[in-house]
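Below is a slice of the complex: some chains, not all, each in place.
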Amino acid sequence: MTTYPRKLVVIITEGALEAILARELMALGAHGYTIADVRGRGSHGAREAAWEADRNIRFEVICDEAVAEKIASTLREKYYDDYAMTLFVADIGVLRPQKF
Amino acid sequence: MGLDPVVLFFLLGVAARLLRSDLRLPEAMYEGLSIFLLLAIGLKGGVELARQPLADILPQAGAVVVLGLVLPLLAFPVLKYIGRLDHYNAAAIAAHYGSVSMVTFAVALAFLVDRAIAHEPYLPLFVVLLEVPGIIVGILIARLGGGVRRIAWKSLAHEVLFGRSILLLAGGLLIGWIAGPDALAPQAQLFFDLFKGVLALFMLEMGIVAAGRIRQLRRTGPFLIAFGTLMPMVFALIGGLTGRLIGLSVGGTMLLATLAASASYIAAPAAMRIAVPQANPALSLAAVLGVTFPFNVVLGVSLYYWLALRIHGL
């Protein structure tokens, strides 16, 4: 199996940012994203998804290194200070390099 | 009369949380119940609005909007100078208290209906009118004092005006107004007859959510507890006097007092996260949900009724 190396950027943050981040990611060059509803705990305390202000979402973006870098640096600058947000990057392989 | 069952459901939720029970309403149920309540209140108001000339209400509506603009301006200095909160947090909390809580209104409405106390039936219109101004004033305060930071005003106006809660309340009002009571009769069995039962279920959930905010109060200190109980009483007085001024009945005066005293936990938190992200939502939600909401539904509503009687010299 030939796979092409790409980056997987995962962002876990407040539900309130869903629409804004979705637009932001596409504007930064992502070709797509996947969103899951999650809950969790971190430096901002527990977010238990009991109701709307308490909900986390988990964005997953497959992209090339350049876009990953742009996403990471943009989010760091614009959102890290004010929002509960966790971001990590992993190395993955995809089959269709032109898609991502 | 004793405790209203609606309050008992709230206390059951509080107990469940404090006892660390695993009782949780699924989030879809929370959303479903709140959609129901917003629509039902809107429809009820709309149906009543259909029964009378709009022109009569217009001056009252204007006064209510002014009330909504004034309240956060009163709250802000208290938060900033007495509470020593930073600019953003003071503005954000002022926005929450400037706006209103639909569920608190529903509890007050149920209080009047249970006791067969007359009230102007179009008051749900005022819920819609009072929801937005406080939020907008809060954002303006935050901006004017804060550092320069471009705010997407267009997308924000959007967020506030077409947010879920306004849309459902105003949409329900419109549908009730256009359709009128007869055409809505087949829907009445769902939206009107089940209203208090659904409200009870929702209060169970609110109890769980509110109790979850109590712990944070320990960290935020006594100021927010004092603010969360005293400010509503002051606002209730202002709201009640406004009600008297614009010619509302005792019941209507009590409802307007309750609206003024109530603080938003749906529209305002959502708007603040986007428009004033520097504000810490843990603070505002601790005050609104951990103090003011419980205070209003357990004690406030009876208090504001007593207040309304006094204001009318009864």
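Every chain is named by a letter (A and B) in the order it is written, and numbering of its residues begins at 1.
The rule we apply is simple: a residue touches a chain if its C-beta (ideal position, glycine included) is under 8 Å from a C-beta of that chain, and two chains touch if they have at least 3 such contacts.
Bear in mind the structure is a predicted one, so any value in this text is a computation, not a measurement.
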item	value
Whole assembly, copy number of each distinct chain	A x3, B x3
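One rule holds in what follows: only the chains that are shown with their structure count from here on.
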item	value
Separation of mean Cα positions, chain B and chain A [Å, integer]	34
List of chain A residues in touch with chain B within their complex	14, 16-17, 20, 44-45, 48-55, 79, 81-83
Touching residues on chain B, where the partner in the complex is chain A	24-25, 27, 30-31, 205, 208-209, 212, 265-266, 269-270, 273-274, 277-278, 281-282, 285
